[in-house]
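With one protein chain removed, the remaining protein chains of the complex are shown where they sit.
Chain nomenclature is as follows: A, B, C, D and E, assigned in order of appearance, with residue numbering initiated at 1 for each chain independently.
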Amino acid sequence: MNKPYDLLTLGEVLLRLSPPTGERLTSGDMFQKYVGGAELNVASGVGLLGLRTGIITKLPQNALGIYARNTMRSYNVYDAFVSYDDDADARLGIYYYESGAYPKKPHVVYDRKYTSINKISLSDFTDDMYTAARCFHTSGITLALGPRCRETATEMIKQFKKQGTLISFDVNFRGNLWNSAQAKACIEEILPYVDIFFCSETTARMTFLKEGSLQEIMKSFTQEYPISIVASTQRIVHSPKSHTFGSILYHAGQDTYFEEEPYRSIDIVDRIGSGDAYISGILYGLLTDPDNYSRTLQFGNAVSAIKNTISGDMQATSLPEIEAIIHDHKNMGFQSEMNR
Amino acid sequence: MNKPYDLLTLGEVLLRLSPPTGERLTSGDMFQKYVGGAELNVASGVGLLGLRTGIITKLPQNALGIYARNTMRSYNVYDAFVSYDDDADARLGIYYYESGAYPKKPHVVYDRKYTSINKISLSDFTDDMYTAARCFHTSGITLALGPRCRETATEMIKQFKKQGTLISFDVNFRGNLWNSAQAKACIEEILPYVDIFFCSETTARMTFLKEGSLQEIMKSFTQEYPISIVASTQRIVHSPKSHTFGSILYHAGQDTYFEEEPYRSIDIVDRIGSGDAYISGILYGLLTDPDNYSRTLQFGNAVSAIKNTISGDMQATSLPEIEAIIHDHKNMGFQSEMNR
Amino acid sequence: MNKPYDLLTLGEVLLRLSPPTGERLTSGDMFQKYVGGAELNVASGVGLLGLRTGIITKLPQNALGIYARNTMRSYNVYDAFVSYDDDADARLGIYYYESGAYPKKPHVVYDRKYTSINKISLSDFTDDMYTAARCFHTSGITLALGPRCRETATEMIKQFKKQGTLISFDVNFRGNLWNSAQAKACIEEILPYVDIFFCSETTARMTFLKEGSLQEIMKSFTQEYPISIVASTQRIVHSPKSHTFGSILYHAGQDTYFEEEPYRSIDIVDRIGSGDAYISGILYGLLTDPDNYSRTLQFGNAVSAIKNTISGDMQATSLPEIEAIIHDHKNMGFQSEMNR
Amino acid sequence: MNKPYDLLTLGEVLLRLSPPTGERLTSGDMFQKYVGGAELNVASGVGLLGLRTGIITKLPQNALGIYARNTMRSYNVYDAFVSYDDDADARLGIYYYESGAYPKKPHVVYDRKYTSINKISLSDFTDDMYTAARCFHTSGITLALGPRCRETATEMIKQFKKQGTLISFDVNFRGNLWNSAQAKACIEEILPYVDIFFCSETTARMTFLKEGSLQEIMKSFTQEYPISIVASTQRIVHSPKSHTFGSILYHAGQDTYFEEEPYRSIDIVDRIGSGDAYISGILYGLLTDPDNYSRTLQFGNAVSAIKNTISGDMQATSLPEIEAIIHDHKNMGFQSEMNR
Amino acid sequence: MNKPYDLLTLGEVLLRLSPPTGERLTSGDMFQKYVGGAELNVASGVGLLGLRTGIITKLPQNALGIYARNTMRSYNVYDAFVSYDDDADARLGIYYYESGAYPKKPHVVYDRKYTSINKISLSDFTDDMYTAARCFHTSGITLALGPRCRETATEMIKQFKKQGTLISFDVNFRGNLWNSAQAKACIEEILPYVDIFFCSETTARMTFLKEGSLQEIMKSFTQEYPISIVASTQRIVHSPKSHTFGSILYHAGQDTYFEEEPYRSIDIVDRIGSGDAYISGILYGLLTDPDNYSRTLQFGNAVSAIKNTISGDMQATSLPEIEAIIHDHKNMGFQSEMNR
Partner (left out) sequence: MNKPYDLLTLGEVLLRLSPPTGERLTSGDMFQKYVGGAELNVASGVGLLGLRTGIITKLPQNALGIYARNTMRSYNVYDAFVSYDDDADARLGIYYYESGAYPKKPHVVYDRKYTSINKISLSDFTDDMYTAARCFHTSGITLALGPRCRETATEMIKQFKKQGTLISFDVNFRGNLWNSAQAKACIEEILPYVDIFFCSETTARMTFLKEGSLQEIMKSFTQEYPISIVASTQRIVHSPKSHTFGSILYHAGQDTYFEEEPYRSIDIVDRIGSGDAYISGILYGLLTDPDNYSRTLQFGNAVSAIKNTISGDMQATSLPEIEAIIHDHKNMGFQSEMNR
């Protein structure tokens, strides 16, 4: 089964506007512009490592939409499944992001209501899309954007599943889009279709009202639903400029937990998208060496760790760089200070 | 009658995002950020020349609203009559602007729907506002934004008028906000309250369906309504980088037209706001030397001409600079190449 | 007693020129420009938290003076008491600042001689100024600038005191402006009028020749003079990029010392003005909840801590942000990693 | 015949490094980085107007090669036929470009020897490439780079021709790569395969030693070789910041010359690539409406004219923008000053 | 007579601070920093063309002085005769410069009082300096700075003259430093020592009260004083972005006037220093081919013309570039659009 895409993701593409590091949203003459979005970040992360990925989304038919399209392409995400909105009020969602420095926290202002993604529908796409990918991924953000997105996402999950596509889902709970009860109810309808499930410990407890150890919680999802893999990141925020990052991956078939030493004291340059980068590492691992869960976990952790050191929402890394980081992290032999 | 403000204006405040000169909206890493808005530009123009001005508007209660407030203040516009919107979907309107170079035209993408100004109402302000200013100004843009803005603006015009405030109104027709018939119907309800009326020849013909010479058209407005002054700008666009600018001002009481030699081959740096700058020059003239219409016209033309040479929506000039430009324009004696 | 200003401060306004972070004064093509000054920073700090503040100063009547005025306004400091110097040699003081990175120290080059502030005199202002504020603040820097500033400051302190204004004074000893003996003699003439006194432990020992514990020293000032409150900051410089900051506040009436856990390992972005930010937090606390000294101390520490993370001399923060930082610092319940 | 690409081009991809406008190569702290190359510019020009295009080239297998690939993709050029050079001395060619201002001329320094393109060979590509495109384009620069490029290009032209592909060729004579005699000899071997031929009047006279009027010269090529279309640009350089641009297109089958009023006094922002943009407009016209040579000429002229107003080697325009420019150039009815 | 320097100049070195083009001094976050000064610009202009030059000046012994020294060196001016001022109030003079765009004029704010150059004295230098150069140049600015500079300059002129050094002097009248009567009296004491005299027509008439044609005026100086060469520039300011520049050179010995077609419609990028660049071209001509006055005039005009197209006070050109410009200006044969 030779499908043209390894991965398709569904989600909103946003313009990110950030003041230069150390400056505030409330002053200054300049914004750095980026393109991001949880599911775009995942697609790009997998694409930059060498697989063929695309995004399913709806963009405004204007200069901002073209900017988003061009940028996605430069990050190795194909745009064959981008629908365009040519209404007069078509708009690209925006978020403003200011980085932190202890004790100042990173700060986000969202301006993502009434955006073109909210007009997406199944009829924007042809049916051959559902047979075009080995894996489909979306997140709770897409479900939370509004009823139109929720219906479309739900239906797409079912259609892709029907075609034998691996379904990957990240809870990605955002309290400013919906509340825990809404999220729980909606996601529980999705879970019967999900193969790979990403959920943080906090969200599992606060949104899904799970109890017990993290390991018990992870396993419980696979007991309640036909989920194969549950992955959960573990981040310790020492300060906005220093995090420690690791994760646990549980495989239901083997009933095994995979872990490794976390990346300690990561030098944070831009933390945005590092959760999505984790997912991209995991999916890359599963799509290239399906049964090697240790390697999959290592990819997830390494891609997330390095994303934190790179400006922008999308990790701009490459396979050789990730392999070198994994190699050094496993601490095998002489380590040079510099790649040259 | 010692009122605390010489001028209050009512209108939407927008964030302007522009790529560096020569770059496109569809590429690049950076936006220059500005604050503008037709009525803010007028208030600022008058304020920077030395009078006390304020704006009546509604801003989101977030970092972008604070940025707008701080910027307005630095351009000498007081913020005592700014109302804040603390809804979760509060938003500051945006427009994206890319400058032109022949044959590429300047390009604007608006993203100003669903903004906080659309929630403005009379109840946001106390009644002492109506006695606080010598002059009140707004434009057709405010009327066109939506029903809430239209009602509020109409009622404010009446309240200010009742308190003996000079009413200034700029048609400022924007085909992407409403059509000519809508504009005509709405504005004709306002005109009975207007003292100073700004209308371009094109708009007079296409929106108000006027015929005859420009002089006849200008006069006709004062015959149909109790308008004292009608001003009309005349711009010739040689290329996006070179304009010629002049204007005609008609005073009904004296039944006289005022004109001067236009500013020829202006070096355009940023054309946005030069129409608003013209209004600010006219209002400054009328408020400081009410019966000297020649001087008033000279201020209007000079402030507009120099605005074209300055980045951003608001003219960042000063009284001595404008006086020097008027002096040179009238060509009196030796002219230095440089101010030092 | 409804005074139009909560706080007026007296002091010099300076232009700060800094190379981009990591660059040196001795090379490069660019300076970042800022406006600062010990007393302006205090006024702005209080103003941005929501009170009405103004500065008493003298600026050159040129483009640099206008730049300083515009910037002050954007930082919520009113300019009604700014006097202008239109002499041919009018000048705005400058300081050049280069940030540090261990073992390179931050480096300052001053160019603040012969500046317009040195021409300030009582006759620049009308007498209603002295009844316009609830609190007046100045620092030892103003006294040290020269005889004209010293006389003017001394007389203003007396005039404000006479009108029942709270007098706040920061020693702010600068060895490059005067020596310890000069400072001691001059300040001891001021202290009989001071209500709120800011003095670091080092200065207390080296300039005022105090001995004993810091607590004893603080108390001694209130025994020798009718001072109500003495505040003293405690900064540990781990490296130019990491400080720990706390303070002690002594209230003479209650004979009580207030302290809290310091902010540890602050990520220093720009350390300049963090002492002034501390004062602004203390004054904000005293002016909004006069008898709550614990809260006042928390405000002082939090505003100073966050200032260190923001580029420029003036803290560009807001009341909600400071309250959130205080809340997190007191460690009450779940803490999000990010404000969104 | 449903081929996956409308156009494939063969040529070197270069890194362009330019000081900011007004700065010199010999000073300053910064280079703006761009990607360009005559044939890449043609592919991108056609791709941005909406057709599917790709480039055949060889890039170094390092960060610079990845940068070039990502950038090409963002300019709508596919990279399926990019071969990678992983030798230790693999290098991306560079040229340094400084813009002009009368009397300073634009200045180029080339550093494009020993680059990876010089290792390109037929064996880098599979045979299905030759059936993948409706049109193939290359230029004399590729022939001039060295023997390996010359052989590869010559053979590819033959292979593509054999598969019924339209062959487009631009002389693009560069005196620093070869001399006129070499160029003439080499290109005359290619011409029997060429369908669309681009040659400036100067080159026709100086390199091909043609005589007579430009019209006679153009026709003569079609008499000597089975060329269908000859196009020749006509540029008048008033100053480095103002050009006039037009062209003549000759169609041999109809024995007709097509011309239109040139674009006069174009505001030059970046002149590089405007010749390639012309070709992209012509090819777009031919590929979308093959028999409409007037429209084809209009596209060529308009795309070239607007390219001059855009920074970078590749025109970043779109079909609607070009259509609007053509419309205005033909001067049909009311023209707005701005697109909004 | 093999002297180590071809040219030494005496004058103040200044820091220039400019907002980015199109921005104002009164707003924005950034200054571009440059080093300039009339006599430094002359030295650098001659040095960059290939002769050995140095400057005689006094700099503050701080980071700004080091910045000035490093920059001078990078512009090929030796610093062996730089004296350093290590007083606490040592300062580098500053001027703020904002460029113009019609009708906005370029604007300069000077802050050059109390600078270190005002402490310069003969005792800062050893006597071998006077034998070290073939030519010595200074200008009226140095004389106007203050009594200390005036005495030092006057005495240096005499000392250099005594050693057979060619004395070059530029009036460079600045109304903000002294008045015409002062300038006339002071300069007339210098003229007996001057060999090469630069004076504009306006200054000749307004300061020296000359009458008659420009030719008569130029000649009159050589009749009253033992001056060999008088040069006078002729600039027409069409707008701040377009000048025409030419000059007349009179040689007393041959009683001949040298002129050439002026450079018309120069694209002005930065006009500052173009008068000094003219002098550097003239001095370069005289020092390399003393009797070829036509060539000397061509160098003067070409160096000045190109300076206008380059950011900063010092022309960053080279001998080949100037020779190419002269060649093109004389319009000899085919002219390429670009240097490559």
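Miscellaneous remarks
Here is the rule we use: a contact is a pair of C-beta atoms (placed from the backbone, for glycine too) under 8 Å apart; a residue touches a chain by one contact, two chains touch by 3 or more.
Worth saying up front: this structure is predicted, and the values here are computed from it rather than measured.
All shown chains touched by the missing chain in the whole complex, by label: A, B, C, D, E. The missing chain, though absent from the display, is touched by one residue of C:3, C:24, C:327 or C:340; that residue is C:24.
Checked against the hidden chain, the listed residues A:97, A:250, A:263 or A:299 yield one contact partner: A:263.
By the touch criterion stated above, the residues of chain B touching the omitted chain are 28-30. Seen from chain E, the chain kept out of the figure touches residues 66, 70-71, 73-76, 318. Seen across the whole complex, the unshown chain contacts chain C at 22-24, 26-27, 100-110, 174, 176, 235, 237, 239-241, 271.
Heads up, the rule we're going with is that only the chains that are shown with their structure count from here on.
Taken together, chain A and chain D share the touching chains B, C, E.
More inter-chain C-beta contacts link the pair A-C than the other of C-D and A-C. Repeated interface: D-E and one of A-D, B-C or B-E share more than half of their contact pairs by residue number, and that pair is B-E. Distance between chain centres (mean CA atoms), chain A to chain E: 61 Å.
Across the assembly, chain C contributes 28-30, 66, 70, 74, 318 as residues in contact with two or more other chains.
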